[in-house]
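Here's the structure we're looking at; comments come further down.
Omission of a single protein chain aside, the complex is shown with its protein chains in their original locations.
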Amino acid sequence: MTARLELILGAVFAAVLIAIGLSLGDKAVIDVLMRLSIFSLLALSLNILVGYTGLVSFGHAMFFGFGAYVFGLLMQTNAISIPAAAAVTLLATCVWGAVSGALCIRLTEIYFSFLTLAFQMLLYSVIAGWVSLTGGDQGLMGGIPRPPFLGIDLAQPRQLFVLTVIVSVLSALAIRQIVQSPFGYALRMIRDNAERARFLGVPVQRYKLQAFVLSGIFGSLAGILMSLYVSGAYPNFAFWTLSGDAIIMIVLGGITVFLGPVLGAVLFQFLNDYINRITEHHGMVMGVVLLVIVLGLRKGVLDVLDEWRQSRKPRPEAAP
Amino acid sequence: MTAISRTGLNRRTLMAGAAAGVLAAPHVSRGQGKEPIKIGMPTVLSGRFTVVGDSARGAAGLAIDAFNAAGGLDGRMIELVARDDKARPDEAARVVRELLNADGCHLLISSSTTAGAFAIQEVVRETGHLCIQTISETSSLTADPKIRLPNVFRGARQVVHDAIAGASYAAKVAKERGLKKWMTNSPDFAYGRDATGQFVESLKKIAPDTTIIGEAWPKFMAPDYTESLTQVLTSKPDALFTAHSGGDIVAFMDQAKLYNIFDKVPMFTPNLADLTSIKQIKKLPPDVRSGTRYLATYPDTAANHDWHDAYVKRNGGEPSNWSWETAAGTAFLLEAIKKTKSIDGKVLAEALRGMTIDSPFGIGGKLTMRAEDQTLINYAIGWGSVLAEPPYLKNIQDTDWSEIFHYETEWKKSKGFI
Amino acid sequence: MNFDALIDCFSASACVVTQISSGLIIGMLIFMVASGVTLIFGVLGVVNFAHGALYMLGAYFALTAYWVTDSFTVAVLAGAIGTGLFGVVFERLFISRVYGADVLSQLLVCYAFVLILDDAVKAIWGGDFLSMGMPEAFALPPLMIAGGFVPPFYAFLTAFAVASAIALAALLGLTRFGKIVRAAAVNRQMVGVLGINTSLVYALIFGLGAALAGAAGALAAPVRSATPGMGFDILIESFIVTVIGGMGSIAGAFVGAILIGMIRAFGTVGFPLATEGVTFAMMAVVLLVKPAGLFGKAGR
Amino acid sequence: MSDELRVQGMDVYYGASQILFGIDLAVERGATVALLGRNGAGKSTTFKAIAGVAPPRAGRVFMREQDITGFAPYRIARRGIGYVPEDRQVFPEHSVEDNLRIGAKPGTDGAVHWTLERIFEVFPILSSMRGRMAGRLSGGEQQMLTIARTLMGNPDVILLDEPSEGLAPIIVQQIARLIATLRKEGVTILLAEQNMHFCIAVATSVAIIDKGQIVYRGSIEELKHNDDIKRRYLAV
Partner (left out) sequence: MTARLTIDGLIRRFGGVVATDNVSMDFAPGSLSAIIGPNGAGKTTFFNLITGKLKPDAGTIKLDGVDIGGRPEADIVRMGIGRAFQVASIFPRFTVEESLTAAVLSHRRQTGSMFQRFPLPAATARAKEIMDLAGLSHAAATPSRFLSHGDQKLLDIALALALEPKVLLLDEPTAGMGPDERWKMIERVQLLWRQVGMTLVFIEHDMDIVFKIAQSIRVLRYGSVLAEGTAEEIRTNQAVIDAYLGTSLEEALA
């Protein structure tokens, strides 16, 4: 698929989402679509690392929390506009991502996972412990001011909804561009066989770090959108359970297909919300669903479809 | 048939779910009669605080059953939709939005713990729905004008009230017994910090010769207090204040028992005289003073005994502090509905401001929703010595609400709230 | 921060003894859980995220047994054996399906069980917190050692954990079973070729790890109230301990657990609000300087 | 004499690539059969398939006329097949004695022919190193140890995969002597080798494997005098 076609499809998709949300005029639909946009973006951003670079981060929520808190705190100063605060937040994310990433990517496999977890919990304990700044367990209180900018008033739920969808879809397109670029394929080489990639002249460590930072930036952006949506920021945003949820999302949907994380985010939210509505024993139901997917399918939903599609292709005979 | 429903999984729901996929489409379950009035209740129904949700749901259900049995609002029944917020603020915000937007709830009883309560506050700030907070006792929720909302009322006790009541009682005991050096040991989260800070502040005012010689802030929900208990041993205070509650205070005392800390050091806590906590304490130290949380015998009135028995009959377990708070909040809401025959949030809010109702939990059988800050006052609050056996608290000294008001005003001024 | 208090504490033997003993107690319970985590990782190559849930099961089994029999000994046995048996079944039915699978699958299978077990406990025992209370035999005044206080129950608990550590070390180091286990950790296939049913060995090891967690839960029951989800904190702590000590090293888990215990015990005196951050920072530093942990073998 | 071990039409694959093509082999009780072939001819794979480590995709394996195809390695071992892999695979951080103890089990008849004492008699070099870490042994000593460890399991058949590989001539001689001793003990031996002279010294009959197929079967005497076979399949 060409970039232009994707852009058009993305625009159509965003337009459809917005049309559905606005035309139904139903707040519930808007709510659901916003959360799905945000979590899809979080899952997509994580998949840059897990699916494309082969680095399993257990600490991805640190970027989500980082974005939400930095942005929220900046806005609460009442001295800065929303786009400026978002820009500063993303810049800060770059720095934090580069520092933590430079350390994390020195390790591989489970050790990488644990180090990302450690960094995340470090951030979490700062958020939870620095009560005077962050409000501790109560989160940022008093709401996040949303002064209008460029004629956009995000205090209006419908405008916030439109913006969230547009930002998410644009980010998804950007992530798509990154993973389909020569750089994205270099990441795939690292994932598939880092040793071989190195032997073909790919600067493996540098690219890993770049992937870590990029993934962090989009994770942080998802956090910013979330803080606007709930008008606050909570320590849970940086807690490892959210990292776990993000991992579940991408594993549910599939890590080898670009839209797998999106489907996963949708499935996960659906399971979470729906099971919660119908039974108090949502833990058991969710647990069983997870077991069925992990032990039954052994892959995410889209992974299974992709595998099936590929396996149907005629295989060539051995070289003549 | 109870009025509590978990939004029945009917065919329509399933089909809507299938058709709309993840868009959990709004579905209003239409019964035979009139459309019910739906009250959404975000609360904790899983994990370590399940007891909170169970208490709150049981209490609200009891009140709503009675309301419906009496014919509802001109034949319109009330349906309570309780949903798990997993004690997470972000999930609480989501659940509230879902209750309002997808389930079409008209009113809210928020029985979330403090962090969730503040998150819900932010949602209803936006949506404007009427909401009764029944679990969070954190003072700023209604005391701080920046956080307070015209559409949110607190049907729960308030930390600053408890703190003043506790400090007033503690000051008297301190004078009698010469308890000068105090230590605190409380969980490091909003309620714990609040309850402890305001107690200390009030104590210093009421009994200026007391000093705080040490404080410990175990992580909230930390299962282990050993290191902070041994700190008590080392510091040798005259008395100790703690704001642990629920299972934590039981663990705290079990662990303290191992060091015999409270053999010599009297312990003060607002949270022990509660049926769900005190019954779990297997060995009670000799000198423990507690505020009343919920006891069937305090206030020692027929109304309270009857309520207790009705609760136990309907829900099985003993009611807790969270039960009476939710019962009180629900009673205000139902009374306002009855009185105004409306479910319009603005109309109800107007009626609630300053409303006084008959209640087993009030001083002299009356509870008041104070107009100025939309919070509950005049509930029965007293301190006494904890007993291992019923009635669990002896020598209860009722707190004089005028004293509470006096120091509360001072406190509000010091915070710049008024 | 209050470093004066810390210095004061270090200059008083009473404070030192009391805080060291409290650090030991905290550490020993973590060790009981972490030793299972590290054992299971070292031999089976699986990071058991469900280990905290096993600790919870142990506490509930113990509570139930205590209510029925009124015997703490039976309660501890029930916690350990019940959880151990559960572990064997869990390993056979579920964990054995993800050996060699990517860490994501392992994580999710375990996480699914955390959800299921937390919920099951709530369904069976109810959501309210439950407390066992101190068994009669330990309802004694604390011992005085060099001016410091050491409760008899904690002395017992520490002794139990140390005895477990020694028994575990002896089992792994001295018995044929232990030698087989260590050999299987290095080369499972060769052990199988020698006629040993390694599937059984794996199940037993998982069961042993589970039993240790169950015993820890049972030992904690008299002093900690049991609730669904109670295994969460100790899971994280035992991960930290495992990573610091070295994944797969029992000795590392022991040293790591004491280290964490001491940081918490003295941290409460000197930097009460930063102890958690310090432990995570320590984990990060150890991972960076020696990724395999203090006692781990490099390049596992 | 009946066949102790018999392999029929065995195909083995690694992933998509086929390594063995219809291998047939029979080892009579008490015999020492050498499986000769160059590097990569399929000797090790044959052994792995018999031992259950690389289960065959087609064909059958019989031990004393009982079908053991597809059994888990430990069950195959308990049927009396001892397997000594080519890369030795001692447990490097266990002592020599512990390595031996891990391998200990009674034979299929329930009897224990090989005790530590007997092992140390037959392998005096191991006796003097019983406390040493196996990883610290020289290649030849490790080879001795793996053979001894397998003997501790009192096997009826022992599969020896290239015991002489990479060892100094003096050690190779010791191993050859050891195999002769085992034969006297009545142990049935299937031996994989590249070293033809070694086989000539110790084996009773020979099969040659090349490119995954058995290409020759015969006695040692025949092989000795068949230069064509030697050149085609074994030499350079």
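Chains here go by letter, A, B, C and D, matching the order in which they are written, and residues are numbered from 1 within each.
We take it that contacts are C-beta pairs under 8 Å (C-beta built on N, C-alpha and C of every residue); 3 or more make two chains touch, one makes a residue touch a chain.
Quick caveat, the model's predicted, so the values are computed rather than measured.
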For the chain not depicted, the shown chains it touches: A, D
Among D:Y74, D:F123, D:F198 or D:Y216, residue touching the chain not depicted: D:F198
Sole contact to the chain not displayed, among A:G25, A:G151 or A:P182: A:P182
Touch list for subunit A against the chain that is not drawn: 2-3, 177-178, 180-186, 188-189, 191-193, 195-203, 207, 256, 310-311, 313, 315-320
Interface residues of subunit D (partner: the chain not displayed): 14-19, 21, 38-40, 162, 164-166, 169, 172-173, 176-177, 180, 194-198, 200-202, 211-213, 230, 234-236
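Throughout what follows, only the chains that are shown with their structure count from here on.
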Touching both subunit B and subunit C (chains): A
Chains contacting each of subunit A and subunit D, listed by label: C
Chain closest to the assembly centre - both centres taken as Cα means: C
Pair joined by the larger number of C-beta contacts - A-B, C-D: A-B
Chain whose Cα centroid lies at the greatest distance from that of subunit B: D
Between subunit B and subunit A, distance of the C-alpha-averaged centres to the nearest whole Å: 36
Centre-to-centre distance between subunit C and subunit A (centres being mean Cα positions), rounded to whole Å: 33
Where subunit A touches two or more other chains at once, by residue number: 129, 282-283
Contacts with two or more other chains, residues of subunit C listed in rising order: 118-119, 122, 273, 276
Each pair of chains that touches, named by its two labels: A-B, A-C, B-C, C-D
Touching residues (chain side subunit A, partner subunit B) in the complex: 26-33, 35-36, 129, 131, 136-139, 141-143, 157, 226, 230-232, 234, 236-237, 266-267, 269-270, 273-274, 276-280, 282-283
In the complex, subunit B residues that touch subunit A: 6-7, 9, 17, 21-26, 45-46, 83-84, 88-91, 93-95, 97-98, 100-102, 114-115, 118-119, 122-123, 125-127, 138, 140, 146-147, 188-190, 193, 220
Subunit D contact footprint on subunit C (complex, rising order): 176, 179-180, 182-183, 186-187, 189-199
